[in-house]
Structure formats: C-alpha cells, structure tokens
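Coming up: chain A.
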Amino acid sequence: MTSIGTGYDLQNSVFSPDGRNFQVEYAVKAVENGGTCIGIRCKNGIILATEKIITSKLLRPGANRRIATVDRNIGVVSAGLVPDGRHFVSRARDEASSWRSTYKAPIPVKALAGRLGSYVQAYTLYSSVRPFGITAIVGGWDTDAETKVDGQVGIGPAVGSGGKVDGAKKGGPGLYMIEPSGLYWGYYGAATGKGRQAAKAELEKLDLSSGTLELEAGVMEAARIIYVAHEDSKDKDFELEMSWVSSVDGPTKGRHEQVPSSLLEEAERRAKKAMEGEDEETGSGEGEKMEE
Partner candidate 1 sequence: MNHLPQAWGRPRDDIYGHYDPSHLQTAGPNAHTQQPIVTGTSVLAVKFKDGIVIAADNLASYGSLARFTHVHRLRPFNDRALVGFGGDISDMQYLDRLLNSLDVNENYGSPGHVLNAQNLHTYLSKVMYKRRSDMNPLWNSMLVVGLDGDDKPFLSSVDLLGTTFSSPTLATGFGGHLAQPLLRKLADDESQVKDVTREKAVAAVQECMKVLFYRDARSLDSYSIAVITKEGGVELKEDEQLEGQSWAFADTIRGYGTQVN
Partner candidate 2 sequence: MASSLIADPTSSSHNLYSFSPSDQTASDIRQHSFYPYTDNGGSTLGITGNDFAILAGDTRSTSGYSINSRYAPKVYRIGGEDETGEGAHIVLSLVGYAADGTALQERLNTVVKMYKYQHGKRMTVKACAQRLATILYSKRFFPYYVQAILAGLDEDGRGALYSYDPVGSYEREQCRAAGAAASLIMPFLDNQVNFKNQYMPGSGEGHDLHAKQAEPLPRQEVERLVKDAFTSATERHIEVGDGLQMLIVTAKGVEETFYPLKRD
C-alpha cells in the first residue's frame, strides 16, 4: 500500500478508481501501531492476551484494563485506538443484552462476531463517520452443558418431545477477529497490532487446528508469544494482560475471567526465561516487518 490517495482518501465511503477505500486502509495503519493482541483457541477454552504499552510511569500497574468482558462468557481485546475499542465493547455488550432479551439465552460467540462485523462495516459506508481504528479479537465459550433459558423455572418434559436431539454437538470455543473494514473470520489463533507478524509465526508453530492444546499450556504459550512480539519495541515498557474462558467444568466454569495472578506470574517467568534462551541460541529470526 504505497500509493497515495490523490484525493480519493479525503472522504470515507468513497472508492478510488482501483477499488480501494483509503479511509479504511488508514484505519488499518492505526491498528498496526497498537499493542500486540492475540487470541488462542484451545481444546477446552480460549485465551486472550495483550501487550499493554506503558505510556506513563504514573499509571497504576494492573489498572486500565484492555481486555473486556461481554455477557459472562466472552472476552474482547482490541489493538488500535483505545477509545474506539471501548465503544466497540459497549456495542458488543448492548448486542449481548439485546440477544438475551430476545432469546432468553447468552449470545453465541459466532453470532456476536457477526453482529459486530456488520456494525463495524457500517462505519465504512457513510461520509459522516470514520471507520473503527481497531482490530478486535472476540473469544468465548458457548456452553455445552445442559442449561435452562433465562427465567426458566420448570424442568421441562421428562418424556416425550423435549426438543432435544441425541448426540447433537453444541457449544465449544469460538474465536473471531474483526478488522476495520468489517471483515471477520473465525480463527484457531489470531494476532493483531504491532507485533502481529512475529506472533502469527509463533501461533502457526502451535498446531492449533488439531485442537489438542490444553488451556494451561496455552496460557504459557500466549505469554511467551506476547514477549516474542514485544522484541521489536523493546525500548517501551509493557504489561502483560491475559484472560481466559474455559468450559463449564474447567477452571473458569464457563466465565470470561482474568488469568489468576499466580498463573500469570508463572507464565511471565517462563516467557522471560524462554526469551533469554532464545538470545543465546540464535539472533531471533523475525526482525523485519513483512508486508501483508
């Protein structure tokens, strides 16, 4: 993306003759400068992690969290303009709440990603708005347990038609990434922000598509990947922020929560150790940024 707008970049929603929307591409630039965010889809849950760049020593460690919860079982993290991220989360919460009032059940991650994709896309259509300066990773666990609809008081029929299909698979982990254009895909592992290339390279090594990575092991990997991705912006201090969602019988009981501090510290310790080891072996491979 080297060509300049030549006038076609001054207004949102306007195509250039070669079919590009420059405002959206500029929004992507904002994302590419944001702190790295990753999401990992594990066998029994989802992990979200972000490299929170410390912009001032006067900020209280642990405060101003970047990973937000939507409903109870979904986490959202975004790279790019922080206020845009907040608005995005606010919309996600409204969508989740409206879904609940219609369907009396939590919104599936897939449906939420769809609604948010449409929302973000709408901001590419009008001259009166600008696109979102974020790429968001949305991850959660749709419950696979037998659950009642909201407000259900009875037990349902013991025999006869109960609307249940034997052996039907339902629930499980969901991980989606939504870009400023409104484009979204489901991922095994997602990365965005400044260190995304390094992070993607590391994620690809994990063989996530086999669906074998355990949640606890994923936490260790996530921490390490954020540290690897931070290599390029070593001059800046950062804080590792991490959250996870497990199945109902897992450590978070189906809820999206911060990774407990003991586990987080352990993961950070190991990540730092791995980084030291890497420095001794090679000179760290992913130095140059590649063009997407």
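Candidate entries met the following condition: all candidates are chains of the complex that A comes from, given by their letters.
Assume contacts are C-beta pairs under 8 Å (C-beta built on N, C-alpha and C of every residue); 3 or more make two chains touch, one makes a residue touch a chain; residues count from 1.
All values reported here derive from a predicted model rather than from experimental measurement.
A.B. asks: Name the candidate, out of 1 or 2, that touches chain A somewhere in the complex.
C.D. replies: 1
A.B. asks: Where on chain A does candidate 1 make contact in their complex?
C.D. replies: Touch list, chain A to candidate 1: 68-69, 71-72, 93, 96-97, 100-101, 104, 150-155, 257-258.
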